[in-house]
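Please see the structure below; I have some questions.
With one protein chain removed, the remaining protein chains of the complex are shown where they sit.
Which chain is which? They are A and B, in the order written, and residues in each are numbered from 1.
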Amino acid sequence: MSLLLARLFPPQSRPTRRAGRLLQRNLLVYKHIWMVIIAGFCEPVFYLFAVGVGLGSFVGDVTTAGGQTLSYAAFVAPGLLAASAMNGAIVESTFPIFFKLHYNRTYDAVLATPMRVADITVGEILWAQLRAGIYACGFLALMYVTGLTTSPWAPGAALGALLVGFTFSAAGFAAVTFMRTWHDFDMIQLVILPLFLFSGTFYPLSVYPPFLQPIMQISPLYHGTELLRAFTLGQFDWTLAGHAGVLVLMGTVGLFIISRRLVGTLLK
Amino acid sequence: MVESLVVGRGLSKKFGDFTAVDSIDFQIQAGEAFGFLGPNGAGKSSTMRMIGATSPPTSGHLRVLGMDPMVDGIKIRGRLGVVPQEDNLDRELSVYENLLTYGRYFNMARAEIDRRAAELLEFVQLSERRDSRVDPLSGGMKRRLIIARGLINQPELLILDEPTTGLDPQARHVVWDRLYQLKQEGVTLVITTHYMDEAEQLCDRLVVMDKGRIVAEGSPRSLIERYSTRDVLELRFEADARDQALPVIETVAQRTENLPDKVMVYTDNADEAVIRLSNNGVHPISTLIRRSTLEDVFLRLTGRQLIE
Partner (left out) sequence: MNTPRSLMVVEAEYRIYRRTWRGTVLTTWLRPILFLVAMGMGLGALIDRNVNQALGEAGYLAFLAPGLMAASAMQTAITEASWPVRTGIKWRKNYWAQISTPLTTNDLLTGLMIWITIRLLFVSTAFAVVIWVFGAGSFGKALMAVPAATLTGMAFASPLAAFAAWVKEDSTMIAMFRFSIIPLFLFSGAFFPIEQLPDFLEPIVVLSPAWHGVDLCRWIILGTPLTLSIWTELGYLAATMAAGWWAAARQLRKRLIV
């Protein structure tokens, strides 16, 4: 059994505390960190403003799957938070990591030290999480101020956003380990766009014909949206555990792929 | 009368307050291999880029192929080949496609490029890699491909900036061999380098540059004759023995250089000097006798070594 574990998770794929060093490195390198953070915070706010204010009056009230009727802005806000957590995680875990892997060769230098491949993986994902957490808190504060949520459970949505961020950072990073040229980024867009549009962010799944609804439930972002919406509406039931489980599972599989692939690429 | 392909007089290049090239004078004749020798940061690359008509001189006079690079840059670049120090091959394209697209920039016909590319790939020994992508090529192969690319338009003048920096010894010799062959075919070469062996191998004539200035000019042989002795003795000592030996050494040498790790003894007859040192009780832990090189010329002129 322990032999099997050692084979599945060789030392290079087990992180150490040194992962924090990569986090420090990223903090040091991002001189324009404030700009990145402002941009990351503004994105969902823009969406909320455009969709909530611009389209809200045309849509009117929306009825959720749980039977609650609420304003369109209050409905769409948690969805946008989830979508933005996904976008942020993908943007930050694909372009920069691709460049570090293939152009800057940052990781080659890192691995010449006692750092392990898994330290890189965990360090990069922690880094993405740190920023995702800041954006989510800002957005939730805005929802409170504008009265889009009144639930005492709403801060839990920040944790939910972190989970969504984790899942997609891991997935994005895993995808990057397979990419050869920057044209492969088209493929990422090809996956992200349908997720963004068809995950119950903008309207309840009930808009679709019944036979399509199970297909939409494949989307990991759908599970993120449902999770966050439960928190901002203060409506819980046992399906939440399922939603969270899907995200955790997907993120873990991503982590596993990254460590295997990176060991193959960086330590050849 | 020999035609000068490139003439620089009082040529300077400044970046803000920093003077990269400080009023240099030189002439490059048709058919020769001309070198700019100097350490990193001596201003060689800036000079090359001015000659290549992609960098405007701050002041001074520069004529390339009889034209002003700031006025006739397009015409000049059409007749030049450039091999930059930094690899800027197009990694989106294959080996052959790199030559093809580059040749098209010179408005060459496709058929002509095809013929020329086949010749050049043969010449730089990359025919088998014709359809390979650029990334998997070794450093030496990439450099050879850049040289082939620079030759696609049959240039009258080939500019090479540090052509073998970063290559292993074997790859360097392959590049030198190709460049030597070009020289035999009458292509005018302009080479920058901070390797004295490269300058000696390839250059008919060179200028030694330091801190943006030209400090000497001539053929490798004549520079060595003028600024150094025939032989050099390199002596290494135990830490405390050196100070005692120095006064004795100076009596047998025309000149000495006291470097951190060794003492260089300049003399026209090294064998005789070794005997005289031994007779006077000087016993270094190691003794090396060699001929003078451009390295010694540089040391003499600037008090520093080429590679620091």
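Worth a mention:
One rule holds in what follows: a contact is a pair of C-beta atoms (placed from the backbone, for glycine too) under 8 Å apart; a residue touches a chain by one contact, two chains touch by 3 or more.
The structure presented is a predicted model; accordingly, all values stated were derived computationally and were not measured.
The missing chain, though absent from the view, touches A, B when the full complex is examined.
Summary of contacts with the chain left out: across A:35, A:65, A:215 or A:249, the touching residue is A:35. Considering the full assembly, B:91 is the residue among B:63, B:91, B:173 or B:242 that touches the omitted chain. In the full complex, chain B touches the omitted chain through residues 15, 52, 54-56, 73-75, 77-78, 80, 82, 84, 86-93, 97, 100-102, 104-107, 149, 153.
With the whole complex as reference, residues 30-32, 35-36, 38-40, 42-43, 46-47, 49-51, 53-55, 57-60, 62, 87, 91-92, 95-96, 99, 103, 181-184, 186-187, 189-190, 193-194, 197-198, 202-203, 207-208 of chain A touch the missing chain.
Definition applied: only the chains that are shown with their structure count from here on.
Taking the mean of the C-alpha atoms as each chain's centre, chain A and chain B sit 52 Å apart.
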